[in-house]
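Right after this comes chain A.
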Amino acid sequence: MEVIQDTRPLIALLAPFVGVVGIVWAGEKRANLRETITLLTGIFQASVVLSMIPLVLADNVIEFHVWQIFTNVPLLLRVDGFGITFAAVASVLWIATSLYSIGYMRGLHEHAQTRFYTFFAISMSATMGVAFSANLLTIYFFYEMLSVSTFPLVTHMQNKEARTGGRTYLSYLLFTSLCLLLPALSWCYVWLDGGAVTMDFLADTGKISFFSSHTQLVLLLLFTFGFAKAGLMPVHSWLPNAMVAPTPVSALLHAVAVVKVGVFCVIRVYSDVFGIDLLRGLDGERIMIWIACATILISSLIALSQDNLKRRLAFSTIGQLGYVVLGATLATKQGMGGAVLHIAMHACGKITLFFCAGAIFVASGKKYVSQLRGLGRKMPFTMGAFLIGSLSVIGLPPLGGFISKWYLALGALDGGYFWVVVVLLVSSMLNVFYLLPVAVTAFFRDRDEEEDEDGKGMKEAPWQCVIPLTCTALGCFGLFFFSDVLLQLAGLGH
Partner candidate 1 sequence: MFGEDGGLLRELLVERFNYCIYVVLLLIGLYAMIAKNNLIKKLIGMSIFQTAIILFYVSLGVKEGASIPIYKPEHDPHGHHAEDHADHKPKDANASSSASADAHDDHHEVQALTDEQTRQYANPLPHVLMLTAIVVGVATLGVALAVVQRIYRAYGTIEEDEVMKAIMEESQGIPSTKGSPKSKKGASKKRKAKKA
Partner candidate 2 sequence: MSENSIALIFACPLFGAVLCTFLGGAKRALCHPVAVVSLGGALWGGIETLRRVVASESHEISYLLGGWTLDSYPRGVGIEFRADLLGTLIMLVVIGVAFLVALYSKLTVSEETPEKEGPFYTLFLLQVTGLAGICLTGDAFNLYVLIEVAALTGYGLIAMGSARAAAATFNYVILGTIGASFYLLGVGYLYMKTGTLNMVGIQEVIVQQDLADSATMQVAFVFIGLGILIKMAFFPFHAWLPNAYSHAPTSTSCLLAPLVTKVMIYVMIRMTLTVFGVDFSFEETLWTKLLPWLVVVAIVCAATMALAQRDLKKMLTYLIVAEVGYMVGGVWIYNYYGLVGSIFHVISDACMTLCLFLGAGIILRKVGTSHFDGLKGLFRRMPLTMTGFFVGGFSIIGLPPTCGFFSKWYLITGGMLAERWEYVVALLFSTMVMVVLFFRLIERIHLAVKESGEEFGHGHGDLDLPENETRFDEAPLSMLIPLLLSAAVVLLIGIYNQDVVNLVESFLEPLNLPKGTDR
Partner candidate 3 sequence: MRKLAVAVVVLTGGLLLYAATDFAAWGDPESPASDSDVSKHFIAETGVDTEVPNMVTAVLADYRGFDTMFETVVIFIAGIAILAILKLTGKDATKTPGKRKDEVDDAPDLIVTHTVRLLVPIIQLFAFYVLAHGHVSPGGGFQGGVIMGASFILVALAWDLPRAMDRLSVDRAILLAGVGILIYAGIGLLAMFLGGEFLDYAELSTIFPVSREMARYHAMLGVEIGVAFTVTTVMFAIYASLSSKGRLEGGL
């Protein structure tokens, strides 16, 4: 493995900030210019990230030293396979979301759009930061930045509902990060050789064995629940509450960036701070598998009972995040790989579903599953994409979701947890039960007569909405057929 010094991680990190300047400068009055800048920034960022993939595939890591936080701890950016997988997914999907939000925000005549785009860009910068972090403290910095910068997005509506949602959102995220994560971090940094160990993901994996196994378990719990963005039960309820945000936010941040930052951090801690070997030897590690499995099943059951489409998707997200954490807790190579893959696969599938939910809202103002009868004929593209997204999340070939679930199952068997495979199967069945009815209702149930009255003029959503969701739906296929690259980045390739 070769270490290359390069500024590209930093450029990917700072590009959104340059974008922010442009966005604020263009402002509300020059809306077209503002949106163009957003799109260009997204494209630029994605291309910078993608340009690093060949280097990483050639078994290199890219590093950039930004600044010295403490005596021994630098703010270090490092691009490795895992990080770039996540970064690439997030930045590519940002382009789609940017386009989508033009249609969405204009379609609904939303207020304060400049603020929306500004904080969206800052959130993306923070996401890149997490993806490229080289040690725990760096991750913590960007993690907090993400929590704060998404708050104005969640409370975008500025009404009572937004206030309640925003309160829950922020209190969960900040309480866990400040009360669980911060003490855990300072515990690690100080007691390991008085700060000489920097918790670097590359160099200091497994150094935590310095502590007694008891302490290790406590730290494991602190870290897992400290990263509450991972949505593990019982610190999950911020996610359904965050659904008061405009749909682009829900789509990119609460299906891709924010929640994935959570599981990303958890995987980092499991695989690069503790390390697979140490984790396997840990007595209490089984608890984590139970928690992950419980999260998967319980959230799927709750999702069944939700009529609000976005809330149903939110609980589905919690369940899918459980898969990722599960993959990490299995402490096998396949399991970890499956977790990494599932980040990408689920991102693509779930963003499609959210895009569709938003497109339905823009076109018809419908929020509830029970209101969707007959909508499939009016909005064929949207509902078609919804079906594809659902199937991918359920995990059917030839869609991306299948591959990640496959590796997760392999990992479970490898680790000797046969019952976990059963849990995976059961939960896939539950996925079918709560996702497919949506598409079925839309396509095969006729509209009531009185509903036809107000739905006469209904047509497909604006093109800015339809194009992105079609693209991401196709992406679900694409990921299945071109999964070699991802497998290699996840460390499962040849």
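Keep in mind how these were chosen: all candidates are chains of the complex that A comes from, given by their letters.
Criterion: contacts are C-beta pairs under 8 Å (C-beta built on N, C-alpha and C of every residue); 3 or more make two chains touch, one makes a residue touch a chain; residues count from 1.
All values derive from a computational prediction rather than experimental measurement.
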- Message: My understanding is that every option belongs to the complex but just one is in contact with chain A. Which one, out of 1, 2 or 3?
- Response: 2
- Message: Under the stated contact criterion, what part of chain A meets candidate 2 in this complex?
- Response: 67-71, 108-112, 140-141, 144-145, 148, 151-152, 155, 157-160, 162-163, 166-167, 170-171, 174-175, 178-179, 182-183, 186-187, 189-191, 193-195
